[in-house]
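Only a single protein chain was left out; the remaining protein chains are all shown in position.
Order as written gives the chain letters A and B; numbering starts at 1 within each chain.
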Amino acid sequence: MSETAPLFEARGLTKRFQGLVALSEVSFRLERGAIMGLIGPNGAGKSTLVSLIGGALAPDAGEIRFEGARIDHLPPFRRAHLGIGRTYQLTKPFPGLSVLDNVTLGALFGAGGGERDRAKAREQAREWLDFVGLAPQAAQHADHLGGPDRKRLEFAKVLAMRPKLLLLDEVMAGLTPAETDSAVALIRRIRDRGMTVLVIEHVVSAIRRLSDRLLVLNHGQLIAEGEPAAVLRDPRVVEAYLGRRRA
Amino acid sequence: MLFAQILVDGVLLGGLYGLMALGMALVWGVLNIVNLAHGAFIMLGGYVVYFLFVAGLDPFAALPIAMLALFALGYVIQRGLLNLIVRSALLNTLLFTFGLNVVLTYLAQLLFSADFRTINPSYAGANVTLAGVTVPLAWLAAFLVAVLLAGLLQLLLDRSRLGRAIRATAQNLDAARLYGVDPRQIYAVTFGIGAALAGTAGGLYGLVAQITPYIGATLTAKSFVIAIIGGLENPLLVILGGIVIGLAEALASLYLGPTYSDVISFGLLVLILVLRPARSLKLA
Partner (left out) sequence: MKWRWLALAPVLAVLAGVPWLGDAVLIQFGINALLIATLAQSWNILGGFTGYVSFGNSAFYGLGAYGTAIAMAQWHQPFWLGLALGAVLAVVVAAVLGGPILRLRGPYFAIVTLGISAALSALFANLDIAGKNIGLILPLTRDDAMFYELSLGLLAAATVAVAWIARSRFGIALIAIRENEDAAAAVGVDATRYKLAALILAAVFTALAGGIHAYWITFIDPAGSFDTTLDVRMVIMTMFGGPGTVFGPVIGAFVLSAIYEVLANGISTAAALFFGLVILLAVIFLPKGLIDLGGGFRALGWRYFLANIERHRL
């Protein structure tokens, strides 16, 4: 665990589905404490990349390093223990459990194997519910929550895992402008707590405000990386988003 | 020659097994319900044909009647009962159809007694010998009916408006509603078709084996195995799955002895399930 190694590094990641290349030779690094944005049109391979990092899928080629050590063949739960937390584009709560129990699960397991004591985990869960503004709904069943609250729950659950790296898969899709603003503020506060964040979005406007740097995927390839303003002016990026008509 | 005979027997019987599984695969694929009462429908179809035969009707002429009767029964059961729990957790739907199986089985025992019944028309023993291999005509006819019905089901699903509605409902209930079809109606019709196919298979089964109220459970298990081997998409592949099981059982009883023939289909199933990656088995 050398301190000089970046928190996260992908090298030459490639994934095929029945001959179709979903990701091709994707390489990038994440420095500690950064908010990195990952954008790209539909079908660019963003969700595949999240699944590769989280461990739900295994790469066909390439390596994934976390704090300098290879993790590409570890199962998802082990990556969670190392400190990788992810949210799902379609939120995946534990539907029959209360909101509080959902978050308690994050605290009971999560990074380092989690908190062993159920009462302490419950206490931590309350704090995280407070942090995301979901404390009043703590006793509700998770499947009774509305859309934005389900996303808050997803946040609280993954935060309770105390991850070092947080993968946020399209958490802002479908939110109103006001809800998007509060999500942006929330992610900034998360970073201020020392977590590194990879924000995956289809919609560009919010992510441009939020990210320190941006990655752009198109047809499974990384076509740009850098400062948000510069990346969004890149002609290849403009072309990817607006199609060939402008080229 | 013995080997060729075993092969022919296995294929012919396997076709009938395939027909048994067809209705289960259809209902599973569309309603996402594993119907543990499927074998009971097969059993009931067998009794319908048996009693019509006793009343003087040719078994093959009785098949369409059994089909209609079981369609009606299936339609009513889905509309009136299964519909109440169709969105329950998997375990509850399994339990419910199991309960249905118990009720149908013991109703049959009360009504028809536990006696063994066979449907044996004058031509039951007839057979032709080709190159030293004996082909029982009743088995051959059962096989042909199975293939014919699978082909018809395929046509129905591919070509007709009803078939498209069924496939839309299988994909996504909301999409089906947008299409303007009432999913409850489609579910009931699909379940009815599944029961009708089971009923037909039951009538044919009565020609090759004995019928009792208790045959349902084993036939459900067999149908389940075949539905997994053949998949839930393509009716003719289900028939092929039946043939695979028919052959495996025939070969097992030749080489290992008849006590193993039931174990072999389960063994095959366990192997397939464990060796195939778990994800590819998930239904869409």
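Keep this in mind: contacts are C-beta pairs under 8 Å (C-beta built on N, C-alpha and C of every residue); 3 or more make two chains touch, one makes a residue touch a chain.
Here the structure is a predicted model, which is why all the values come from computation and not from measurement.
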Neighbouring shown chains of the undisplayed chain, as defined at the top: A, B
Residue among B:Leu90, B:Val128 or B:Leu148 that touches the chain left out of view: B:Leu90
Contact residue for the chain not shown (choose from A:Gly12, A:Gly43, A:Gly96 or A:Pro235): A:Gly96
Given A:Arg11, A:Arg65, A:His81 or A:Arg126, the one touching the chain that is not displayed: A:His81
Touch list for chain B against the chain that is not drawn: 34, 81, 83-92, 94-96, 98-103, 105-107, 109-110, 173, 183-184, 187, 217, 221, 224-225, 228, 259-260, 262-263, 266-267, 269-270, 273-274, 278, 281-282
Missing-partner contacts on chain A, residue numbers: 54, 56, 75-78, 80-81, 85-86, 88, 92-97, 101, 104-106, 108-111, 113-114, 116, 118, 157-158, 161
